[in-house]
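In this view, the complex is presented without one of its protein chains, the others remaining in place.
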Amino acid sequence: MAVDLAPEPAVAELVTRTAQFVRDVVVPVEVANDGVVPSESVRRELQAAAKEAGVFAPHVSPEYGGHGLDMCARAAVFEEAGYSLLGPVALNIAAPDEGNMHMLEAIATEDQKARYLAPLAAGDVRSCFAMTEPAPGAGSDPDALTTRAERVPGGWRIDGRKWFITGADGAAFAICMARTAGEPGDRGGATMFLVDADNPGMKVGRHVPTLDESLFGGHLEVDFDGCVVPDEAVIGEVDQGYRYAQVRLGPARMTHCMRWLGIARRAQDIAVAHAAQRELFGARLADLGMAQQMIADNEIDVAASRGLILRACWELDQGRSAGLEVSMAKTFTAEAVWRVVDRSLQLCGSVGVSGDLLLGRFLREVRPFRIYDGPSETHRWSIARRVVGRHTAAARA
Amino acid sequence: MAVDLAPEPAVAELVTRTAQFVRDVVVPVEVANDGVVPSESVRRELQAAAKEAGVFAPHVSPEYGGHGLDMCARAAVFEEAGYSLLGPVALNIAAPDEGNMHMLEAIATEDQKARYLAPLAAGDVRSCFAMTEPAPGAGSDPDALTTRAERVPGGWRIDGRKWFITGADGAAFAICMARTAGEPGDRGGATMFLVDADNPGMKVGRHVPTLDESLFGGHLEVDFDGCVVPDEAVIGEVDQGYRYAQVRLGPARMTHCMRWLGIARRAQDIAVAHAAQRELFGARLADLGMAQQMIADNEIDVAASRGLILRACWELDQGRSAGLEVSMAKTFTAEAVWRVVDRSLQLCGSVGVSGDLLLGRFLREVRPFRIYDGPSETHRWSIARRVVGRHTAAARA
Amino acid sequence: MAVDLAPEPAVAELVTRTAQFVRDVVVPVEVANDGVVPSESVRRELQAAAKEAGVFAPHVSPEYGGHGLDMCARAAVFEEAGYSLLGPVALNIAAPDEGNMHMLEAIATEDQKARYLAPLAAGDVRSCFAMTEPAPGAGSDPDALTTRAERVPGGWRIDGRKWFITGADGAAFAICMARTAGEPGDRGGATMFLVDADNPGMKVGRHVPTLDESLFGGHLEVDFDGCVVPDEAVIGEVDQGYRYAQVRLGPARMTHCMRWLGIARRAQDIAVAHAAQRELFGARLADLGMAQQMIADNEIDVAASRGLILRACWELDQGRSAGLEVSMAKTFTAEAVWRVVDRSLQLCGSVGVSGDLLLGRFLREVRPFRIYDGPSETHRWSIARRVVGRHTAAARA
Partner (left out) sequence: MAVDLAPEPAVAELVTRTAQFVRDVVVPVEVANDGVVPSESVRRELQAAAKEAGVFAPHVSPEYGGHGLDMCARAAVFEEAGYSLLGPVALNIAAPDEGNMHMLEAIATEDQKARYLAPLAAGDVRSCFAMTEPAPGAGSDPDALTTRAERVPGGWRIDGRKWFITGADGAAFAICMARTAGEPGDRGGATMFLVDADNPGMKVGRHVPTLDESLFGGHLEVDFDGCVVPDEAVIGEVDQGYRYAQVRLGPARMTHCMRWLGIARRAQDIAVAHAAQRELFGARLADLGMAQQMIADNEIDVAASRGLILRACWELDQGRSAGLEVSMAKTFTAEAVWRVVDRSLQLCGSVGVSGDLLLGRFLREVRPFRIYDGPSETHRWSIARRVVGRHTAAARA
């Protein structure tokens, strides 16, 4: 009944097994491919191996082949999966599929689950989440949503442009956020739609070239141009899209943090291994004070991130929206992971800059996380508003 | 059996009660006295009020009038006590008495407990912990201990100089660390002795003037000059002083963190209250982006500290030494608290610098915590050594 | 004709002489008095010694007993004066007198100079500058000025409240900013008045207790209550006060920076001396990597500040307003000085916290400089506006 920070035994065992699987099976593939899943066939091979090892899709319920982990348990398992850039794909817990599964399991109808969730959870297909729009549309400010869905007989017609739609290349379906009420800038009025990839009204355009390159299926421009979907394509209720987005976004931000925390630990391990064997100025690099400071700060950053993530996850597991805790964990972790990878690269010197270690790759991959899923500035703004609001409410009372 | 971050109900209730007591009873005394306990009589009045409120000495066992809280529970209660600089004195959980009680309850004989722990836990007397020595003696490097205790018939004779002995002015007794084996620089060989204040061989000297001023009883120079103590003055076993010091220091570092975290929250509350009412450049200060950034970073720093403290406490509660976790929590919290107070002062501008708010006082009080109980640099060195050692052990295996 | 960073020989010689004077004469007095001028008589003794040494009042023209240094030359000399907290008082270049002399020499009539500037430059009297008001008056936002001056026959009647008026206790006269046109919030419309200390309408109130304590004459509340002054009390032209304030503030911000840079160098010297002799963990502190990092960062911070100050001074010497350069130099230097003193204190450990070195005193003295003369946030806002404005203008062209 008292405070307990240890995961239950079954979870602890899964954590260990996942760590082992990633080191033995996934890391070699990652190293051989500069941190990028090279092809659909490799994706399938990795997932087959994960199923074999009993570590596949741990977040979905047993009904869909998973372990039904709550958020606190995911925190421990996903961090181990994230120890390799390819771990999340192997376990089928990469963005955006993982978040889509989470939301569909929570909100979709049984029919929708059978048709979309089941094959997604099995790794048979991939998906994408079409929310972000080019400026001045929905981005840091979701209320700016400009894509519209209008009623047509038996369904809806969607029109608008999205971009930075992760995984869209090769996705079997998209979940599209479109405005069904109000004007851009208004709060509320969005609806989520399931759109099949073969819908002629949805056009997947160019890959947006980005600093990061490891998210399978890229970041794409997607146009909805007279895209007609039936009523059954609506997820949950009409006009409730922002509410569902919150169902998805809070946990999705945390699972991002968990995965990237794995990369931070990996970077630290690479740097420590380097520092432990590198001789410099007549000493071991690991025994030089400035190197020790970087190693210590890395360790602290990882531990502090883990604590913030666990707190936010526990709040979510209690059924709370945990907006403040999620924003704090996301902001801190995104910046901490960046610092850890940066210091690790610095510790390794020229080798760290080279492709002979994966640190340059990691640096590229983690940088956008300070922007994706809400830039640090937007989260800080949100945190401050909540804190000041809490004060104002207390002062009134 | 799963992860649980909520304190049990009785603890939660004590937390609430402590928070209320500090706000209602302690803060007014603190504000009226610029953050310093002005006299022994005020100390006694505050403690009487805490007993009345049922929040006194929560860390000692019921046998000694307390609530027998484990470390995780202390984390929650002490943070509330620390919300005022005078809260810890009021609850009898201020340094160094609190750490001395902790250690005596764990190690002392029943006779020693009756004679020293009981009146200390009741607040009837105060104590000090005489370990630190002027350079080149024991400080950041405890092995440098130079004070010696030599066998004499029926007891020991202690000779050496201590300084920065907190609370020594007015203490009824000291716990003195002295070398009983080996030479300065050697690991081990220290013993802890109970020394009564009226022992003619112990001379309490000048108050060392310091940036901080709120620790009751000051920081003093203490000379042991032919100070003879009986065999019963030995705490635990001869030559085991460093081991006991660890029993004391790990938890004591955490309780320091808890208390200072309370001050950080207080500083944030003062700053937010100011920002919520101050108009500037046609806007509310709380709505300006740079102010929001400071408020958000404060909130994150507090939350991250809390997570690291809880982790270290939980490890300690499991009976582990938790050296890594304690060093990480201590280093991060000491620096985070400093940042929070500094930002809060900045947010308040000139008023923040003035004595009209307590922020200048807080800044002075928290600065030394980055040095006391091991400077950040020593802890980082220790963290890095543990991390590299872990790597080396794993690489061998 | 090419770039030249060396001061001319006469200035270089004065720099050397000033440095010697401060070390030989001023520092001993400072150390004996914990960094605070203890009395008016000590102030006079120090100034007599500075006159004797030929280093007194270097900024005013020879006509008023000085060396007529331009801003670039002041940068070198004032930094040496600032090496001790008492150096500026000794040379009669402390705030606010130094800024007042600068402005009076630039703007005042010959009569005003004879009556106010001459005795001020000679150190016979002190002065204050009464601009800052309690919220919601003039502070970070000077346009918020609420103190009013209204026409009366033969002069003006001033009404309003000021605070944080440095040096007001014992000042022979004040320069008061009061609104002669417009409403609080309006740009412009202020006038500067000379007010004698014995004017019955000017009441010097309580000392505002502050974190810093070394500015002679304190920070005070000053009330203007039906304070009548003659027409000759107006400095320059009516309604042009903001323009004159800029004449004063830009250079005054730079001289603040110069003086505090001296303290930063002093802190570094104290820390390096400590690190060079302190043995720790079997090594010299100065040879441990984390200490070396702090020493190097101190040196870089000092050098970078010096470069920014020199640039702003050179722009001022060219007759430009240099608002951008002044804001950048002020913001960076205020924060750099703070970091340097903080690191120096950290390097010295417990001794650094104690009054046995002056670092705790320095920490208290330099903290407010991040707020006084415009908080860092206000300067950053101003810098960003200028940069964006420059872009917008260029884009239009």
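We just call them A, B and C in the order they show up, numbering each chain from 1.
The definition used in the following text is that contacts are C-beta pairs under 8 Å (C-beta built on N, C-alpha and C of every residue); 3 or more make two chains touch, one makes a residue touch a chain.
Small disclaimer: the values here were computed from a predicted structure and weren't measured.
From the options A:Lys51, A:Arg148, A:Arg243 or A:Arg278, the residue with contact to the unseen chain in the full assembly is A:Arg278. In the complete complex, the hidden chain is touched by one of C:Val77, C:Ile175, C:Val272 or C:Leu358, namely C:Val272. One of B:Gln47, B:Asn199, B:Gln268 or B:Gln292 touches the chain omitted from the figure, and that residue is B:Gln292.
One chain of the complex is left out; on subunit C, the residues touching it are 1-8, 11, 70, 72-73, 268-269, 272-273, 275-276, 286, 289, 291-293, 295-297, 299-300, 303-304, 306-308, 310-311, 314, 324-325, 328, 331-332, 377, 379-381, 383-385, 387-388, 391-392, 395.
For subunit A, the residues touching the absent chain in the complete assembly are 132, 135-136, 139-141, 163-164, 185, 208-212, 219, 278-282, 288, 290-291, 345-346, 349-356, 360, 363-364, 367-368, 370-372, 375-377, 380-381. Across the interface with the omitted chain, subunit B contributes residues 288-293.
Note that in this section only the chains that are shown with their structure count from here on.
Placing every chain at the mean of its C-alpha atoms, the farthest one from subunit A is found to be C.
The distance from the centre of subunit B to the centre of subunit C, each centre being the mean of the chain's C-alpha atoms, comes to 39 Å. Note: centroid distance subunit A to subunit C, computed from Cα atoms, is 51 Å.
Contact with two or more other chains is made by residues 291, 377, 380-381 of subunit B.
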